[in-house]
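Here we show just some of the chains, and they stay where they sit in the whole.
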C-alpha cells in the first residue's frame, strides 16, 4: 500500500460551492485545504507595520527561537521555511552526505511524495524504505538494515541517517519507548536522526507527553515541525537539537531559495501558532474529529479500517457504492492504492483544526442513508 | 564594484524604535524592509475562508494565470514561488543544462547574492559575468563572449542562456532597443533568455512602456517577476513565454520545496498586486521618491553619484562625516564596496512603495545640517 499513488480527490474542493451549502465543510481530502487559523491571520496583520530588517534579522525571528527553546526545554537552533518538503529535505541534507543513504519507512512522505526533493537537496543520497506495514519502522527490520549496512564497504551508499515520521503517513503514532528503541539503534550505528513532524501536533495530542520527550529526549537530532497542516498559511521550521548540524544551514537555505526577505511574516506565523498553546489545541480538535469519524465508520457495515486512528487521518476500505454516494453529496477525499485481495476501495479522510462535529456527522449520515 | 560585499546596514532597522520617532521612516537599507501593502494584506485576509484545493488547484491560481496573460498580451504559463532566488534559479534551470553556462552582468544578483542557488538548481552550470560597468550588458562584450563560445568544443561549458536584470543592480534601466539588440544576438546563437525582474515594476514605471514590449517582445523566454520588493509579503512568479520551457516546471518546483500546499495564499498576493494597477502605482511611488532623493543628493556638496537614478535605488559616494551623521540620526542604508581611487564611501539607498516625501526630506536635512 503506497499512499503516493493517488487519484484526484473526489468531491467539490473548490473554495466556493459544496462547502457553503448548509454550511457543511465537506472537504476531507487533506488538512491543507483549510484556510489560515484566525489567531495566526491576526498575528500576520499585526506584524505588517513599520520596517524590519530582512532575511531573519527581525525581532519575531529572534523571539521564535527563544520560544521554541522554552517549549522544547533545551538549546536549539530554529530555521523557518515555507514548505514541509523544504523543511524535510534541508534537514536530511545536514544529516546525510551525497554518497549516503537514509533509512525510512517505505510509506514516508520523503520517499513518495516529494518528487525526489531529498535526493535533490542531499545531492543524490538514496532513500531506503523499510516495509514495516503501518508506517512505524519495526526494530527488527531496522536491525537487519543496520547489520547489512555495517557489512558494506565503499561500493555501497553509506547509511547515514534514520528518518521517522510522527504521526506516520498511516495515521499511527510512535510510542516514546518504540521511538527510543529505534533511534538508539540508529545512533549506536553512527546515524543521525530526523523526525518528519508535519503532524507532530497530532502525535502530541494523542500521546499527551511533552514535546521534549518525543523529540530530542527520544534521540531526534533535527525535527521538521509543521504548522501549515494545523493552521498556518505556509510555515514550517527545522528545530535543530544537534547544534553542530545547524552550521551552514543558512547557506543551505539561501541557495535553495528558502530564506524569505521579509522573514518576519514566516516567523510570526510560527510564534502565534506556538503561543497560548494554539498548536496543541488545533491538534486536539483534528484528532477528536478523526476519532469521531472513525467511531462512526466502525459502525458502518462493509467498512474495514486497516489502521488504528491515532491522529487526524482515517483510512477506510469502503464499497464503491458508498464512495459514489459520498461523491454525489460533495464530499472530498483521496482514493488510495487498494492492496491486492481487498474488496472495496481504500480511501483517506483527513480532519483539520477547522473540522466540526456536524461536518463529520454529515458524512456519516450520507453513508448510513445508502441502502 | 560589486554589491554583494556589503557590511551590515547602518541605522536602527528594527520594527520598533527609529521609525516611530516623529513618524519618519528612516530605513533605506532595502525595499524588502517594508511591510505588506494594505491592498495585498486585505486580499490575503479575504482569501482565508473556506476550503480550497491544495498545491495550485485553487481558483486564485487559475485566475492569476489568466490575468498575467491579459497583462502581457500573450499566452504564458505562470508559476508562483515565495522568493526571488527560487524564481531566478528555477527559471535558469529550465534554460541551461548542468554542463551549460549563463551569461550575465558581473553585478547580477544571480551571480553574487544568491549563494550559488543558480548553480544548485542547474546542477552545476557556470555563471559568466560580463564587466559592463553599469549593470547593463554591453553588446560588444556580449558579442565577444558569444564568439568565444562558438569556437569552443566539449571541453568547455556550453553557453546556453543570457540573463538580464531589469532594472539592474545599479538602478539603471535597459531601453527596449538595447534589450532587443542583446537578446537578438543571444537568440541567434541559440541561447535562451531570462530576465530577472525583481524590480521590473520600477523599470516599467521609468520607461512607461507596456509589459509585453519590455519582455517577450524584447526576446525574453522566461521572466522572473517580483512582487515582494513592491508590496507583497513573499510572492514572485515565473512567467514562461516559451511554453516548451514550462514542461516539468511543476516537478522542478516540487522537488525544490517550492510548491505551497495552500498555494491560494501565494497566488492571491500576486492577483491583488496586479489588480487595479497596484503594481505600477507602487513602482511609480518608489521611483519618484528615489528621484527626489537623487535630486537632493546632487545638491549636496561632496556627493558623487556614479549612476543615473532610473529606478528606486540610489548610489552615492559620501564623505564618512556625512554617513556618521545619517547613522546618528537613525537612517538605515548599506555601505557598498567602494571602488579603488574613490574619495569617500559608496552607499546604497533604496526607496519603496511606502517611502514618503517627508522621509526623503528628513534624510536630506540631516546631510544639509552637517557643517
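A and B are the chain letters, set down in written order, and residue numbers restart from 1 in every chain.
Everything that follows uses one rule, which is that a contact is a pair of C-beta atoms (placed from the backbone, for glycine too) under 8 Å apart; a residue touches a chain by one contact, two chains touch by 3 or more.
Quick caveat: nothing in here was measured; it's all calculated off a predicted structure.
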Copy count of the single sequence across the entire complex, 2 present: 4
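The rule we apply is simple: only the chains that are shown with their structure count from here on.
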Chain A and chain B, separation of their C-alpha mean positions in angstrom: 34
Touch list for chain B against partner chain A, complex: 9, 13-16, 19-20, 25, 27, 29-30, 32-36, 41, 44-45, 47-54, 57-59, 81-87, 89-90, 114-117, 119-120, 228-229, 233-234, 251, 254-262, 264-266, 332
